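Let me begin by handing over the structure; questions about it come next.
Missing here is one protein chain; the remaining ones are kept as they sit in the complex.
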Amino acid sequence: MMRAEAGDLQHSIAPDMRDTDLAPEVLDRQLERVWGTPATLWGILATVDHKRIGRRYVATAFIFLAMGGVLALLMRLQLAGPERRLIGPDRYNQIFTMHGANMMFLFAVPVMEAIAVYLVPLMVGTRNIAFPRLNAFSYWIYLAGGVLLWVAFALDMGPDIGWFAYVPLSGPQYGSGKRADIWAQMITFTEIAALAVAVELVVTVLKQRAPGMSLDRVPLFVWAMLVTSFCVIMAMPAIMVASTSLILDRLVGTHFYNPAEGGDVLLWQHLFWFFGHPEVYIIFLPAVGMISGILPTFARRPIFGYLPLVLALIATGILAFGLWVHHMFATGLPRLGESFFTASSMAIAIPNGVQIFCWLATLALGRPVLAAPLLFVLAFFFTFIIGGLSGVMVASVPLDTQVHDTYFVVAHFHYVLIGGAVFPLMGAIYYWFPKLTGRMMSERVGRVVCGLVFVGFNLTFFPMHILGLQGMPRRIYTYQPDMPWGGLNLFVSLSSCLLAAGFLIFFIDIMRCMRWGLPAGDNPWNAATLEWATTSPPRSYNFARIPVVSSANPLWDEPELLVSSGLRVERRELVISTVAAAVPEARDASPANSIWPFFAAIATTGMLISSIFTPWAVVWGSLPVMVTLIGWFWPKSTPEDQA
Amino acid sequence: MTSILQKPRMAFDLSELPLHGKRSASLTWWGTLGFMLIEGSGFALVLAVYLYLASIATEWPLGAPPPDLLPGTIVTAVLLLSLIPNMLVSRWARQEDLRKVRIGMIVMALLGIAPLVPRAFEFSALNVLWDSNAYGSITWTLLGLHTTHLITDLIDTLVLSALMFTRHGRNPRRFGDVQDNAMYWNFVVLTWLPIYASLYGIPRL
Partner (left out) sequence: MRALATSLALLCAGCTGSQTVLAPMGPQAAQLNWLLWSFILICGIIWLLVMFVLVLALRYAAVPSQRGERRAAVIVGVSVAASALVIIVLTVMSYAATRGLSVAADDPLVIRLRGYQWWWEVTYTDRRPDRMLVTANEIHVPVGHPINIELSAADVIHSFWVPNLVGKQDLIPGRRNDLTFTASRPGVYRGQCAEFCGLQHAHMALLVIAEEPAAFEAWRDAQLQVARPPETIEQEAGRTFFVSQPCAACHTVRGTNAAGTLGPDLTHVASRRTIAAGLLETTRGSLAAWIADPQTIKPGNNMPMVTMTPEQLRAVSAWLVDLQ
């Protein structure tokens, strides 16, 4: 169908037609024909438009947030009083594992990448993400992984081993049934998806920046995503190795984790946390990028300390790989060696401090407007710093022996995950919603949501610090009445309803404003970065003419944005520029819509799921995958294939 | 300050730029690099697991004689030899010499199949099974992982060779693909060297 359309074009449009002298309306129409996605089922399945895929990704991730949140409420219902019989141990173990795995692998990481898939190409001034078909594939694989996990849970086959699935509990001997395999294979799905997006983002940022956007003019959110993507590339292989070897132990009888045959139980923990610690910064760094994107707009001045902020991002990304042992302080590794990891864990407070101080300076030197996005940033300051400081506490080896695996740690990580990542994310939604949908969200409702979530959050999670110090371990489905935890737990459970109400209103408001919000215009906040230089929502081709950048805040510093010309309009063409200075070096084609990534995802899904049951699935399952990949990459006689 | 659509000021003429970037100006080159980084991290980690298991074991290899050298050494020799035609193909592709590239691709396809033969014997030369103990598990995994890379690159080479004989062959993009494929083969060969050294060297220390 797309082919037919391309064929039509060749009749009406001369080959090698340039945009240089086209009138704006003609140019728009022509670009829309080349870049657009037909409004058909085929169009939906075959589109490679980063905005459509990004929106899908975001929406799916938010659905997983709501589902994971409902699980959290179930846990809180069960824990509201001692020895409640509402949920038995088997279900409870599935529920907290699902909650953790769902929130980390299906919500937090994907949602950040999703927003980047949407925003990064706009922010760097290009027309599509690099490897757009891989991008489409990534989404389908992610969706399949999420569906696999939840369907298993619905069938009472949900993993029940905790989100980090320690062996031997998850191993062949104690993890009976297919539950642990489901967990391991869900990991494979989400990691493939995340790795694909990471490569796309790295290449987009390094090679597709608008002319003139040298590295010191790159928006901080883009920097954050670049560092995050490198963290993904370096960290995710560890979990792939871990989950694959676990599956091998379970399926074909290898002995990686069997101490009786020379394997080792702690090997799993090293591999998992070598990934798992960077994972939390993979969630957190995009969030700080969002803050650096939101703050200047509402402080009405450029960010203070651009260079230190970039360096802090990079330092955090590097340090993140030197801390993993701080999750293993109770395993009896040599104590004094562990102290090294105390030092490195605490050292990461310095780049974090640099960021906090630069943001405070931005606020102090600016004239802040307390609009909803900024309110969420303020909520971030309040809560994240508590979480960061409790992180510094648990980084101390001796102190951690008291609070490890208690509700104190549960409090720590919800403070950093929700305070540090979800609050900025919600601020980002309020901030970029107009760009995503063309409509504003309600400022009034935004204040209510922010207030409810902020108060509800702190009332829910602050008491958990005390519970932990009072000796309450995590991952217990109930506790005995003679433990003094009942009162606080009831309080926590009640407060979580407040928190959930906040989220509920947030979701409702999103849906309401998608249809009935006030039209936004191109740049409603008067912001400085390139995504605001095009329509809201942007057309399929993002920019009719690729902007030329000569400052870090182009829309503030340049009275009118300069643009470039000379691109072809009868094929998908974008500008390739040099890594450091962003000097254009080629006009390359961007792949057109294709159904093959969807088929490839189906084939891959079939192979991965069958391989839970027999190792031979890897052999015969890879044949259809191969066929779809050949279909995907085989050149078609389209203008995009010319060079 | 709102939209640039209304009154564009052209500042930059892109019309003279090439239609397709080569090497570091091409996205696929960077993408290949990205995936090499991912897989390189994977190889490094599996090697680290090998060293970790060896370091905690009381004896190494565990309950097996060291692997026999012959098949693995043949594989290594073939792989190293294959680097020469590989570089040549890459050069011919850069010169866009279709005839030579076609020949080179066939040679490379054969050289992709060649190491698989001794590789098949290499598994039994390990003298241990994957389910005997942790030593067997990690050696089979290392070898298996590398073999997977050999096979995927072989398939890539085969498909690309077929393509070069179609009308799509004479196209700077295809020549770029050939170069990227050659780069990836270098990667597959180079990652083998530390694996070879560990698999066969460490048990003999």
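For reference, chains read A and B in written order, and residue numbers begin at 1 within each chain.
What we mean here is this: contacts are C-beta pairs under 8 Å (C-beta built on N, C-alpha and C of every residue); 3 or more make two chains touch, one makes a residue touch a chain.
Here the structure is a predicted model, which means the values were calculated and not measured.
One chain is left out of this view; which of A:44, A:343 or A:581 touches it in the full complex?
A:343
Hey, which of A:40, A:401, A:526 or A:637 is the one touching the hidden chain?
A:401
Which listed residue, A:88, A:177, A:519 or A:615, touches the chain dropped from view?
A:88
Which parts of chain A are in contact with the chain that was left out?
Within chain A, the residues touching the omitted chain are 88-90, 93, 161-162, 166, 168-169, 173-174, 259-260, 264-266, 301, 304-305, 308, 330-332, 335-336, 338-339, 342-343, 346-347, 349-350, 353-354, 356-358, 360-361, 363-368, 370, 378, 381-382, 385-386, 389-390, 392-393, 396-406, 466, 469-471, 473-480, 482-484.
Here is the rule we use: only the chains that are shown with their structure count from here on.
Provide the C-alpha centroid distance between chain A and chain B, rounded to the nearest whole angstrom.
Each chain reduced to its C-alpha mean, chain A and chain B end up 30 Å apart.
Using the touch definition up top, name the residues of chain A that touch chain B in the complex.
18, 20, 24, 28, 130-131, 195, 198-199, 202-203, 206-208, 211-212, 233-234, 236-238, 240-241, 245, 248-249, 252-256, 258, 261-264, 267, 270-271, 274, 521-523, 526, 533-535, 543-548, 555, 559-567, 575-576, 579, 584-589, 626, 630, 633-635, 641-643
If we count contacts the way the header does, which residues on chain B are in touch with chain A in the complex?
For chain B paired with chain A, touching residues are 1-21, 24-27, 30-31, 34-35, 37-39, 41-42, 45-46, 49, 52-53, 56-57, 62, 130-138, 140-141, 155, 159, 163, 168, 171-174.
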